[in-house]
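One structure, as structure tokens, below. Some questions next.
The complex appears here minus one protein chain, its other protein chains still in place.
The block that comes next holds chain A.
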Amino acid sequence: MKVLVCISHVPDTTSKINFTSDNKEFDKAGVQFVINPYDEFGLTRAIWLQEKQGATVTVLNVGRAETEPTLRKALAIGANDAIRIDADPTDGYFVAQQIAAVAKENNYDLIIAGRESIDYNGGQVPGMLAAMLNIPFINACMGLEIEGDKASLIREIDGGKEKISASLPLVVGGQKGLVEEKDLKIPNMRGIMSARTKPLAVRPAVDADHKTSVGSFEKPAPKSAVKMIDADNVEELVSLLHNEAKVI
């Protein structure tokens, strides 16, 4: 079984988000980058398939050389090899085309991406990739078992979940539940040492266009100062919520 795990290189969840002075770009200065949290669940799930069901796990990122430490971390966690497609990830369509080109060559049985990345929150790439390959796409996936060429999956839906069966190959947009938070693999010293010598292939981008363009960034308007209410006077809160905020 060949598994591809798509990895986004994103600002750490605690990052303060700033934009360059012309508001045209995200300001990366001083920002720590990590594996996209949604991708981490899929990566650990893939490593379990490697450990228990003999899968080989390839990790992939579309990005410039600055993303290699993130791929090395994924190798340290246990992936067999890595691919970096040397391009700026300009939009979801562009990125999906890059990954599709690799996937068409390598015939993966299973492709796992996060349900969205925590930087642009698009949630576009996994579904586009599946459609380009014309294989099933299960988004918001919170459970995955593989037996032979059959997959049984659990998908979050509004107000609940549903069970799905499908045949491989397929694409999963993963999230918590693929594995639990406490099960997330973190690199150990042996993993970090061996990651240094694992293959990390750098490939040029294929010709591809993008379909959207980015305008100007802004920060949300700051909140006005909080109104404090005495704990013994909850009636005042009720009155404010009714008369001022008009939410009850």
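Definition applied: a contact is a pair of C-beta atoms (placed from the backbone, for glycine too) under 8 Å apart; a residue touches a chain by one contact, two chains touch by 3 or more; residues count from 1.
Here, contacts and distances are computed from a predicted model.
Engineer: UniProt name of the unshown chain, from "Ferredoxin-NADP reductase", "Glutamyl-tRNA(Gln) amidotransferase subunit A", "Electron transfer flavoprotein, alpha subunit" or "Spermidine/putrescine import ATP-binding protein PotA"?
Structural biologist: "Electron transfer flavoprotein, alpha subunit"
Engineer: Out of A:A29, A:A65 or A:I248, which touches the unshown chain?
Structural biologist: Hidden-chain contact among the options goes to A:I248.
Engineer: Using the definition of touch stated at the top, determine which of A:D22, A:E105, A:E147 or A:E218 touches the missing chain.
Structural biologist: A:E218
Engineer: For the chain that got dropped from the picture, name the residues of chain A it touches.
Structural biologist: That gives, for chain A, the contact residues 11, 13-14, 16-17, 19, 26, 37-38, 92-93, 96, 115, 118-128, 130-132, 134-140, 142, 152, 155-167, 170, 175-177, 180-182, 211-220, 223-224, 226-231, 234-235, 237-242, 245, 247-248.
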